[in-house]
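Heads up: the structure comes next, in structure tokens.
Here the complex is missing a single protein chain, while all its other protein chains stay put.
A and B label the chains in the order they appear, each numbered from 1.
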Amino acid sequence: MKPPIITLLTDFGTQDTYVGAMKGVIQGICPGARMVDLTHEVPAQAVIAGAFLLKTALDYLPKGTIHLAVVDPGVGSARKPVVLKAGGQTFVGPDNGLFTAALKGRKIAEIIELTGEKYRLKNPSSTFHGRDIFAPAAAYLAKGVPAARLGKKLSNLIWREIPVPFKTPKGLVGQVLWIDHFGNLVTNFEASHLKKPLRLKMGKTVILNLHEHYAQAKKGELIALIGSFGNLEISVNGGNAAQRLGATIGTTFLFF
Amino acid sequence: MKPPIITLLTDFGTQDTYVGAMKGVIQGICPGARMVDLTHEVPAQAVIAGAFLLKTALDYLPKGTIHLAVVDPGVGSARKPVVLKAGGQTFVGPDNGLFTAALKGRKIAEIIELTGEKYRLKNPSSTFHGRDIFAPAAAYLAKGVPAARLGKKLSNLIWREIPVPFKTPKGLVGQVLWIDHFGNLVTNFEASHLKKPLRLKMGKTVILNLHEHYAQAKKGELIALIGSFGNLEISVNGGNAAQRLGATIGTTFLFF
Partner (left out) sequence: MKPPIITLLTDFGTQDTYVGAMKGVIQGICPGARMVDLTHEVPAQAVIAGAFLLKTALDYLPKGTIHLAVVDPGVGSARKPVVLKAGGQTFVGPDNGLFTAALKGRKIAEIIELTGEKYRLKNPSSTFHGRDIFAPAAAYLAKGVPAARLGKKLSNLIWREIPVPFKTPKGLVGQVLWIDHFGNLVTNFEASHLKKPLRLKMGKTVILNLHEHYAQAKKGELIALIGSFGNLEISVNGGNAAQRLGATIGTTFLFF
């Protein structure tokens, strides 16, 4: 039997050796570990963006996967290093809300604080728990060490929700959660929020076209569609919606 | 026996979880699949640039390799998802010309349209066939499922040629196909086009030096050499030729 997959999601970027060192630690403890990078380009210390990105990938990783996620502005402080089990998958990282979106709607089977000195590097640094505490924990879990052996049981977690659309007298207001590589604006509207016909507004820009896919639109046309995450996305066919609209994470849209 | 290698080439970038989700799907279907990223930084929707980049790597992957390539502006539209077999390697992706350069000069053994619902994710999205159709297809192929099982035979492909140099009264005109990380201009001139002595011109800039390698030139010197893809490249020793010359993909050069 193959050891489970370990995914990695961080805000470390790829210019340093941070991710490489984590993978070296993992391979040292669990030779042959199968690793899948989700992304290392979460904006620096953006816990909510990281939480959203992690959630987008969960359904595409097999049961048993271990998700090692590190967006950790509080590294070295009192925030706890944890391992969680929920929905047949395992999560390793800081207890700062990074896992809230992933856990939502799943039954949490186990929460362990990573206190076991045997399962971390010796003399862990106070600035890089990804390498010194989380990577070893993920590797030991992949090797088959039960989560409970890595530390002590906790009953609570820090819980930080991804913003959801809210009602106003003018209509439902949602916001941009993420801007992808193509400049598509991924909003927090989901299919259940949609009314037909679509009447969507950002400032003075009105979008009335709900499409199935990009190529249905004219070149350069501004459109809305349900994207591959299941969220409403604002796109420009063959172009960049974020640049066109000057939108950023947090920009609001109104269903009017 | 190890399963064959699956390469990945896309225009998805690495900031989102798109590539990670594809790899998760592949590992779920074919545990232990060996994956090699060719690049995920094909310029957005640039099919010809993607075709050229794929071609540059082919000779360095072993027989049996499965190339999963997705530069797919027509995703969700009538363009067909395909698997092709040629020259001992297999290609999976959209039928939009992305494989023309790779197939040129190779005998195409098989063309299959990916219609088999059993070999894709359930309810595939209309905007991310990379994850929902192409990744599963590549994974089943890696697992040993014959290509013919994945869909129905086709006899034709969309064919888009990479531009080749052409003759003019003033001389042979070629163009920049790709600009690499170092700012080297990779042209569509190949060794067979070269005449000695070299007389190359871009606007008012004349290049008369054909070198063997970068360090033969003086620091900052503008030179031409046959690069590692077998194409004529314009380089600046220790510098960036694209910036120096203000050149982009498509900039023309003249052998005079």
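Note that in this section a residue touches a chain if its C-beta (ideal position, glycine included) is under 8 Å from a C-beta of that chain, and two chains touch if they have at least 3 such contacts.
All values reported here derive from a predicted model rather than from experimental measurement.
> Could you tell me which of B:Ala44, B:Leu61, B:Leu198 or B:Ile249 touches the chain that is not displayed?
If we include the chain that is not displayed, B:Leu61 is the one touching it.
> For chain B, which residues reach the chain that was dropped from this view?
Here the touching residues of chain B are 2, 5, 7, 9, 14, 34, 36-41, 53-54, 56-57, 60-62, 65, 178, 180-182, 212-216, 225, 227-228, 233, 238.
> On chain A, what residues meet the omitted chain?
Within chain A, the residues that touch the unshown chain are 12-25, 27-28, 31-32, 44-45, 73-77, 79, 125-128, 131-132.
The definition used in the following text is that only the chains that are shown with their structure count from here on.
> Roughly how far is chain A from chain B, going centre to centre by Cα mean, in whole Å?
Inter-chain centre distance comes to 30 Å.
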